[in-house]
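Missing here: one protein chain of the complex. Every other protein chain is in place.
Order as written gives the chain letters A and B; numbering starts at 1 within each chain.
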Amino acid sequence: MLSDTGQKLYHWLDERFNLTPLIDYMQHKQVPVHKHSVWYYMGGVALFLFIVQVCSGILLLFYYQPGVDSSHESVRFIMTKVNFGWLVRSVHSWSANLMVFFVFVHMFSTFFTRAYQKPRELTWMTGFILLVLAMTFGFSGYLLPWDELAFFATKVGTDIAGAVPLIGEAMKIVLRGGDDVTGATLSRFYAIHVAMIPALFTVILGLHLLFVQRQGMHEPEAFKKLKPEQKKMIPFFPNFVLRDVLLWLIILNILLFLAVLFPWELGPKADPFVSAPEGIRPEWYFMFMFQFLKMLPAHIGFMEGEVAGILFFTLGGLVWLLTPLWAFKKRGKVDIMLLCGLLVIAFILVMTVIGYVY
Amino acid sequence: MKNQNHASFLCLAAMAVLVLWAAGLRAAEDDPPLSETDQCLSCHLDDDVMPQDYGEHDIHMQKGLSCAGCHGGDPANDDMDDSMSPAAGYVGIPDKKDIPRFCGKCHSDIDFMRQYQPAIQTDQAEQYGHSVHGAKLMRGDTSVAVCTSCHSGHNIMPASDPRSTVYALNVPETCNKCHGDAQYMKKYDIPTDQYEKFKKSVHGQALLEEQDTGAPACNDCHGNHGAMPPGITSISHVCGTCHINNMEYFAGTKMAAGFKKKKLHGCEECHGNHEVPKPSDKMIGDDKSSVCAQCHESGDKGFLTARVLRTRLDTLAAAYRKASVMKERVNSLGMDDLDIEFILQEAKQSLTKARTMIHTFDTLKVSALTTEGLVKNQQAIREARVQIEAYYIRRKGLGASTFIITLLIVALYLKIREIERRQKSTTGEV
């Protein structure tokens, strides 16, 4: 009876939208199985966490009130008065961090398996843009509870943006909505966080997923060399999708565990007129940049140290974005790309550790 | 003599009115400034022989009473000898001993003064006569303070003006100019450390550091024009003008009567005078640091009472601290602490009331208040426990959802295996 109705509904839709080829495509799409298969799931995990972010974010919007007199109060209100508000807020914060983490993992796994090579250049580039957008999400969302640490971290962060030559000062003023971090900044960051970035992110994410579906999974070198009958494959649907769901459930479990047992804290309300408290630090994914800029000498050659550092990260980001265009081929036993990747990871890890230890 | 005084006063008053009128006209028509029309000013300014303490904000100057307003003479005449002759009403510089009368010529005359301010006081000179300063001056001691010592001679401003020497925040400095000078005060045989002590006192801190003009300066206890050290009978009234409850409670005790008999100062015996510290619970009790132990001896009835009172306060204060810590914990857990805060506010109020009630030395009355506070504290702690428990109940919810999700994970895993087994068996695919 139930399946009968389902059949009818499917038929109705199929008649109008010609769904059968799509389903066929999904069923015939094969996903390679090999020892590096686990990395195929990382993007999916990031996607899941993004969905969690959208849902929990929309829920928070029901009570959050941006404004110097209401931001901190409304977040506190959500945490104390609203049913399960503590959970929603904690999930939103934890999920944000996990999402950035998995986006990083996803990125490095595609880098090391050389998945960015032709024909997937644009998939890589849209992916990199998604990473930058995810970090912007984090940066703008960090300020919204208007607590002390976030306030000063935003001050420092926008100050760094202000050090960019020529356009820096204008950029800082546009970001802050004035000379200083004030209620105006809060409004801007709110707009950026709940409207601008989500819109951009959704479009780019759509493209990214479209590319992946169209081109199928990338096969690593070793797998490609195998004869067709030696290649172990599973259908994308239902096998791969069900595994994806399985992993999502595990991640959800971990997320809830973290959110309940380590609830995200809310610091004291920001007061622009007290001196900065100790231990101002950005979110962990900005730490390596923050620490590197801090460690640079005041002057490098004819440039200010900070300016040089910003230039370094801008160029570095650009080079990383364009990886598919310059990537070296593997020659014999020397894999330059592997070294590059390891170097970048080592740099990020060392800087982050220094940032937290000192 | 008296007639002449009257005549010169009338003359002065008339002049003052004239000057005032002129000042009004000037303001209206934007005439040249007083320094050009007033011959006293114009010469004295040119020759740079103005009084040392002259200030242009001086209230007399502001109201158009220029030099001649007090010193007499003819400000319209530019001949120095003529304008500053007795014939022109010139009185010159008064002797110090004559200053109260000199100022009183106007300031004791309500008919003259009311034109400036209808409710103005005109009893300053009269009061001054009854002050220690005034009495000594009458006996020919010219070291004492006269009007100008505190108000300055030529830079006088109303007490409401923060620049004035007699503005609440500036009064301690002003008195200290003489009273803090050991050399100057030598012949009077009174201490000179009042200012230093006052600075450290709870009143001094509030006045000088927090700039709270509601806190008392020297004159609020000693009076100003009638300044005198408060007597034994009046001391609790002096403190009682602000600390009403404490005074009333104490006045009804046996101790107050005993103090009176022994000629001990009421409040001062325990709280001190100029250095009165912020009171603490340590002041009462049976240990050596308490003020009770200064008179009471181990074993006497008062000693016992002191011990009971101290225990009551300590118990309540400790309970309040404990409840506050609980409230903070509730707050840091992100739970609702609003109701707890309201209850704690009441508990704190009971503590404050009990601390005031100490002045009755009535253990029953104090106990009633501390018990009331303890009940409130208990209530707050109970509320806090409910909140903290609610916080941990969340983990149970987590347990339930973890169980469901884990079950789903396991089932899904088995389902995948089952599907793949089926696929293998139908297609024979590896």
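Following the convention adopted for this analysis, a residue touches a chain if its C-beta (ideal position, glycine included) is under 8 Å from a C-beta of that chain, and two chains touch if they have at least 3 such contacts.
To be clear about the criterion, contacts and distances are computed from a predicted model.
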Choices "Branched-chain amino acid transport system permease protein", "Succinate--CoA ligase [ADP-forming] subunit alpha", "Sugar ABC transporter ATP-binding protein" or "Rieske (2Fe-2S) protein" - which one is the UniProt name of the chain not shown: "Rieske (2Fe-2S) protein"
Residue, one of A:25, A:62, A:262 or A:328, that touches the chain absent here: A:62
From A:31, A:47, A:88 or A:308, residue that would touch the chain that is not displayed: A:88
Identified contact with the non-displayed chain, of B:206, B:264 or B:304: B:206
Touch criterion as defined above, residue of B:109, B:328 or B:418 at the omitted chain: B:418
Positions on chain A contacted by the hidden chain, ascending: 59, 62-63, 65, 69-70, 73-74, 76-78, 81-85, 87-88
Absent-chain interface as seen on chain B, which is shown: 206, 212, 214-215, 242-246, 248, 338, 341-342, 345-346, 348-349, 352-353, 356, 400-401, 404-405, 407-408, 411-412, 414-415, 418
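The rule we apply is simple: only the chains that are shown with their structure count from here on.
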CA centroid of chain A to CA centroid of chain B, Å: 58
Chain B-touching residues of chain A, taken from the complex the two chains share: 76, 79-81, 86-87, 232, 234-235, 238-239, 242-243, 245-246, 249-250, 252-253, 256-257, 260-261, 263, 265-266
For the chain B and chain A complex, residues of the former touching the latter: 333-337, 394-395, 397-398, 401-402, 405-406, 408-409, 412-413, 415-416, 419-420, 423, 430
